[in-house]
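Here the complex is missing a single protein chain, while all its other protein chains stay put.
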Amino acid sequence: MKQHWILTLSCPDRPGIVHAVAGMLAEHGGNITESQQFGDPASGLFFMRVQVESAASHEELSAAVTDIAARFGMTWQLDTVGRRVRTLVMVSKAAHCLVDLLYRERSQNMPIEVVGVVGNHTDLADIAAFYGKPFHHVPVTATTKAEAEARLRELVKELDVELVVLARYMQILSDELCRDLSGRIINIHHSFLPSFKGAQPYRQAHERGVKIIGATSHYVTGDLDEGPIIEQDVERVDHSRDVSDLVAIGEDVERRTLARAVRWHAEHRVLLDGHRTVVFR
Amino acid sequence: MKQHWILTLSCPDRPGIVHAVAGMLAEHGGNITESQQFGDPASGLFFMRVQVESAASHEELSAAVTDIAARFGMTWQLDTVGRRVRTLVMVSKAAHCLVDLLYRERSQNMPIEVVGVVGNHTDLADIAAFYGKPFHHVPVTATTKAEAEARLRELVKELDVELVVLARYMQILSDELCRDLSGRIINIHHSFLPSFKGAQPYRQAHERGVKIIGATSHYVTGDLDEGPIIEQDVERVDHSRDVSDLVAIGEDVERRTLARAVRWHAEHRVLLDGHRTVVFR
Amino acid sequence: MKQHWILTLSCPDRPGIVHAVAGMLAEHGGNITESQQFGDPASGLFFMRVQVESAASHEELSAAVTDIAARFGMTWQLDTVGRRVRTLVMVSKAAHCLVDLLYRERSQNMPIEVVGVVGNHTDLADIAAFYGKPFHHVPVTATTKAEAEARLRELVKELDVELVVLARYMQILSDELCRDLSGRIINIHHSFLPSFKGAQPYRQAHERGVKIIGATSHYVTGDLDEGPIIEQDVERVDHSRDVSDLVAIGEDVERRTLARAVRWHAEHRVLLDGHRTVVFR
Partner (left out) sequence: MKQHWILTLSCPDRPGIVHAVAGMLAEHGGNITESQQFGDPASGLFFMRVQVESAASHEELSAAVTDIAARFGMTWQLDTVGRRVRTLVMVSKAAHCLVDLLYRERSQNMPIEVVGVVGNHTDLADIAAFYGKPFHHVPVTATTKAEAEARLRELVKELDVELVVLARYMQILSDELCRDLSGRIINIHHSFLPSFKGAQPYRQAHERGVKIIGATSHYVTGDLDEGPIIEQDVERVDHSRDVSDLVAIGEDVERRTLARAVRWHAEHRVLLDGHRTVVFR
């Protein structure tokens, strides 16, 4: 019985990588159905994502990749197509991103399994309940922040969480937590970064009189609003829109930008290239 | 014989403005063909642009508008539809914006008359010549900057220039000149402002790993890259694009963004609302 | 106490309309906050939408508009800003448009009140229930079509429905029903009309190898897929997308296209100009 695999890898660029990988897959009866490569002249790194059908077991393939990886100094990951990534969604009061993710999980086969929703407020508990998701109320105040993060770490561990999505979660995580979950937390920032970092980006955008607003989905690092960008999108506005209009228009941009970033991450289409990303769409 | 007029005005918002203006136009046999209004709650200002067919003379209409303007404290302008605004285009070495403006003047009825091209280099003299435009070489060095600006002022006066377009002119104008030509100089900045102000925005954009690049056309004020934005546009890019690709892709965005801003200005569709713009498209 | 009114009107174009309307509003102490006009040279019709604050009663304003309307041969409508239009949503099995409309009604102040959901299948009853909306199962077969339409007419009457939204309702309504509800039914067609009329537009699009797919929201007339277009939007695709990908990508385009059309209709921004629409955004 053949299975459908996704292999992603990166390593210092040099001749022979594709040949070695393709050869190894051919030896395991693999039929490549999708493959993308990119060599970044700036970083000197090579990136590859390949989907392959093969009857080999996970152990066999892993062992074979391990061999090649040693030769080329590769970082790699092997997964099956369509496996649902265990995801924890963190929210505050704004519903649009949560509603959208839960809808897409259920109806659009986005390959995530939302294993829990964490809110620092309880406003969105009913939405989580409607979709049959456990809701964890973890309030955050100046004095309970450390405690809240400890609870979050527990949940990540207990629920075997692979991906944390900040779906308009309005709290700033500690540097340490960001580091520990590096490459596994995705945030949606409600501006077209690097424009309008920080608080109230739509108010800033209105004051500056921009003609297009946007949203940015990025990995979270300790450096606020500076993490590697996964996806951005925009919408045209004009002088007649006030701040609340921008907020409403922005909701649509935010939710679709976040949804794409989460989907691409879950499909192993996003690879880190320093503080930039390679996205094999 | 009826003529087709454009009246633009702004004033503190209060009841009765539209009625007064529409009444005055009706008294002069005016038939309104296009009209737009906007009241900005933030600034408390009211803006109006109206196109009207009327057999009245410029003197008659001007006098009538002057009356109303006194009552409401209006700033206003009266022009005829399609009159070509006398325009001076300033360039350095990059051709794309100049080629585009000259093409649109000739073939697309953009209501400008390019009365001269100023270059601090001579690279684009042949393009100006092909379109039959006088080319003025005004070199700029650290020591000749004042002299160059004096020459520019002369040209503006001699050629009766109404609008100066910085079509990728890579020099910074003095505060004084910016002030004197306030509301009459349009620049194209090769980034999606306020992202990537200053030099080499495409290099900055590449380093930050953005997924969309843009351009911004704005009025020039003494405050570099901070003038009121008229138009912005964007293009999607991905990880495989290097800086030179971004530059090439950006050229298309720049030229169309600048062309729209110049057209709307020349059609009196852009009104200043503090450091923001109202654009009646 | 002032109220915020929306007046929309259309009539044969001729001088004096704006002046007459603005004068009438001024007489009733009206302060115009937003106003748009358009004269269509092709049809010879004039269209106007004005938002005005006034302390006058509905009766007073209606009487005053009636007077002017008689003089100019106007079709007109007077409503208050923000009043929720009583809306019936019709669905089959696809959830995306329904979920989106209900979400926007609740969270984004879209000025509709969904007074009921009609489904020819029961798949979406749980979503209606979650949002507290009565769900009416009205199955349709070849033999029960007349009966189903009779039931629909009853619901429109009982629930005092002002707007019917076909949110991916996969049944074709009779000519007679379309005529009777003319200007009050909005459909979302899952193609960029007039491309790919009829069934399975995404399959058609895939076969034709288009590089952009789209959706079209339009008023329903007896002439299938030919009603006046309110809004269209698109998304870029490439060769690697199969039909099911197009369907999933299309869902996002459909729901935002439909949401805009419904919002604009409910805000009285859409006026009919023959089989075209004037949309005052």
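We just call them A, B and C in the order they show up, numbering each chain from 1.
Criterion: contacts are C-beta pairs under 8 Å (C-beta built on N, C-alpha and C of every residue); 3 or more make two chains touch, one makes a residue touch a chain.
Since we're looking at a predicted model, the values are computed, not measured.
Of the chains displayed, those contacted by the omitted chain across the entire assembly are A, B, C.
When the full complex is taken into account, the listed residue touching the unshown chain is B:95, out of B:95, B:125 or B:272. Summary of contacts with the chain left out: across C:93, C:179 or C:275, the touching residue is C:275.
The chain not shown here touches chain C at positions 38, 40-42, 192-196, 207-212, 214, 228-234, 238-240, 242, 273, 275-279, 281. Touch with the hidden chain on the side of chain A covers residues 14-19, 22-23, 25-26, 29-39.
For chain B, the residues touching the chain absent from view are 34, 95-96, 99, 103, 107-109, 130, 240, 248, 251-252, 256.
The working rule: only the chains that are shown with their structure count from here on.
Each chain gets a centre from the mean of its Cα atoms; for chain B and chain C, those two points are 37 Å apart.
Touching of two or more other chains is recorded for residues 34 of chain C.
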